[in-house]
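Presenting chain A:
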Amino acid sequence: MESLSNKRKVIESKPLNFWERAYLPAILHGLAITMKHFLFKKDVTVRYPEQKREFSENFRGMHSLKRDEEGRERCTACGLCALSCPAEAITMISAERQPGEENLYREEKYAAVYEINMLRCIFCGLCEEACPKEAIYLDGDIIPADYLRKDFIYGKDKLVEAPLNQ
Partner candidate 1 sequence: MGTADILIKFALIVIIFLISLLIAMYSTYAERKVAAFFQDRVGPNRAGPFGILQPLADGAKMFLKEEIIPTHANGFLFIVGPSLAIMTACIGSAVIPWGQKLTIGTHVIDLQVTDINVGVLYIFGVVSLGVYGVMIGGWASNNKYSLLGAIRAASQNISYEIAMGLSIISLLMTTGTLSLREIAEQQHGWHWNIIYQPLGFLIFIVCAFAETNRTPFDLPECETELVGGYHTEYSSMKLGFYLFAEYINMFVSSAVMATLYFGGYNFPFMHSLGLSENWVTILGVIVLFAKIFFFIFFFMWVRWTIPRFRYDQLMDLGWKTLIPLAIANIVLTGLWMTFIK
Partner candidate 2 sequence: MSIFYFIAFLSILFAVLVISAKNPVHSILYLVLTFFTFTIQYILLNAQFLAIVNFIVYMGAILVLFLYTLMLINLNKDSEPVKSNIIKIAAVLGGGSLLVVIVACLKQVGISQPVLLKDPGLGLVKNLGKVLFNEFLLPFEVSSLLLLSAMVGAVLLATKDPKTT
């Protein structure tokens, strides 16, 4: 059959000559190659938990709930992140800011409970894009492994950024 392109390559399979059939030269050659790796090649492994590779700039890791310049939580529990989340990983319960709590929360409504289920989250970053208050960013580390499902539901204790001057 005429080939459409001219890229056809005719494979010739010559019968093996004596040395090729004797296996041994080829085996010795292979042994030499592996020995070279054994002796001279450095390993390329990154010893992960101790040693980390640099993340790229747009890496999306663990979420963090940000604070503003005065150290107040920015989130206003509007629920837009939960709404935009394709994996339905976010739940929250909002509460009203009491007088005297102005140094804690920026808006008069805030998230009393804010939970992300890291097993559901697909790290798409849509919550980050949806947030009108620039309160949530996926700028953290890789989520560590754990034994129980319940330990993957991260609450505010893990998500909220550490207070400013402490």
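Simple rule for what comes next: contacts are C-beta pairs under 8 Å (C-beta built on N, C-alpha and C of every residue); 3 or more make two chains touch, one makes a residue touch a chain; residues count from 1.
With respect to how the candidates were assembled, all candidates are chains of the complex that A comes from, given by their letters.
No experiment lies behind these values; they were computed from the predicted model shown.
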| item | value |
| --- | --- |
| Of the listed candidates 1 or 2, the one touching chain A in this complex | 1 |
| Touching residues on chain A, where the partner in the complex is candidate 1 | 23, 27, 30-31, 33-35, 37-38, 41-45, 47 |
